[in-house]
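Here it is, the structure, as structure tokens.
The complex appears here minus one protein chain, its other protein chains still in place.
Let's look at subunit A:
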Amino acid sequence: MATNGKADTSSEEETETIISTAIETGESRDRGPTESPRTVVTARDLDVYYGQERALDGVDIEIPENRVTAIIGPSGCGKSTFLRCINRMNDGIDACRVDGELRFHGTDVYDQGIDPVALRRKIGMVFQKPNPFPKSIYDNVAYGLRVQGRAGEVDLDAAVERALRSAALWDEVKDQLDSSGLDLSGGQQQRLCIARAIAPDPEVILMDEPASALDPIATAKVEDLIDDLAEEYTVVIVTHNMQQAARISDRTAVFLTGGELVEFDDTAKVFENPDHDRVEDYITGKFG
């Protein structure tokens, strides 16, 4: 494990060593020879305002299918805001206003005719703090299929087992599916939340700092899991932890203060040879 400490606390040299080690040893980017994967989510000149304050400034991005895209940047740079735009989780915030274009398979997500509920059934989400429902493990995982009215169409038991296996949690909980999801440890709870997100079989999984509340061992498990998930799903992950981004992602987007997307490229390129000095400064720990 290369997780010695977060970039914020490591010195510059340490950070570089850790990142290059992670890149050299990283196997996550060997995801087949497909040269140009399809684009799933496209943003064009996307602006987001909270009241008068601008949170995102003209973001252009194309998120590839079946890849892990990491979004990094200092606090308050708009990375979570961008993530929550993709499945319209910002709708609940009254002061939030979105301008520009955000397309999911070519369909404008913010079109009048789009039902955010239907959109979120295609684009699942995992949150920063593990947030299982105060229900049984089984009911947590089955929740998505049930609210989507698909509990009758699919074999629910099989779907729950498949999701828990995909989340690498099945062996730990198979004998206690009826006990409360809140009885699990923090790391298990987060994997339960991942199982819950993938059970309805979405296309895209958005993850908002999914490992930031976990200890290093639980973090390693979640990272392995994310790597596996990219076989079937498109993963977009916001992270504070640059080593993590380097380890698990294929593409990295760097947002900097002001809500600007400064650089978006292959992860190795961003970390080894970024185009922008500001990005290099950020990655090597000179600021942020």
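Here is the rule we use: contacts are C-beta pairs under 8 Å (C-beta built on N, C-alpha and C of every residue); 3 or more make two chains touch, one makes a residue touch a chain; residues count from 1.
Criterion: contacts and distances are computed from a predicted model.
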Inquiry  = Looking at what's absent rather than what's present, what does UniProt name the missing chain, "A-type ATP synthase subunit B", "Transcription elongation factor Spt4", "Phosphate transport system permease protein" or "Cation:proton antiporter"?
reply    = "Phosphate transport system permease protein"
Note = Missing-chain contact among A:75, A:107, A:131 or A:185 belongs to A:131
Note = Only one of A:120, A:221, A:247 or A:278 touches the unshown chain, namely A:120
Message = Among A:148, A:257 or A:284, exactly one should touch the missing chain; which is it?
response = A:148
Residues from subunit A at the interface with the omitted partner, ascending = 87, 89, 92, 117-118, 120-121, 124-125, 127, 129, 131-135, 143-144, 147-148, 182, 193, 196-197, 200
